[in-house]
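Encoded as structure tokens, the structure appears first; notes follow it.
The other protein chains are all here in position, but one chain of the complex has been omitted.
== chain A ==
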Amino acid sequence: MFMDFFWAFVVGGSICVVGQIVLDVFKLTPAHVMSSFVVAGAVLDGFNLYDKLIEFAGAGATVPITSFGHSLLHGAMTQAEEHGFIGVSVGIFQLTSAGIASAILFGFIVALIFKPKG
């Protein structure tokens, strides 16, 4: 149990360090970093590598935004197995719908309740 926390911390932190290096060295915005990390997650999952990382690091791999690309591809591939070609577009948001829907819902509610700061 302790080791699970340890590896989640180390792997998750390391992914953030890669993002920080991209921010500082290449002078890109956080939006660029997030977008490229999502693409990286999808490509890594295309080679079945991201699942191995999740097995090893748990939340250290599922919490960073790279897992968003991984889930998009997983949803697409699950449906592709059933429905073939069309399944790719049917399934693409299947697994990420919880994340996107809750981000929209909570974001909307927060914007209604709170006053903008600063």
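Methods note: a residue touches a chain if its C-beta (ideal position, glycine included) is under 8 Å from a C-beta of that chain, and two chains touch if they have at least 3 such contacts; residues count from 1.
One rule holds in what follows: contacts and distances are computed from a predicted model.
Of the names listed as "Carbohydrate ABC transporter permease", "ABC transmembrane type-1 domain-containing protein", "Membrane protein" or "Stage V sporulation protein AC", the one that matches the UniProt record for the absent chain is "Stage V sporulation protein AC".
Listed here are the chain A residues that touch the chain not shown: 1, 4-5, 8-17, 19-25, 30-31, 33-39, 41-43, 45-46, 57-60, 62-65, 67-69, 71-73, 76-77, 80, 84-85, 88-89, 92-93, 95-96, 98-100, 102-104, 106-118.
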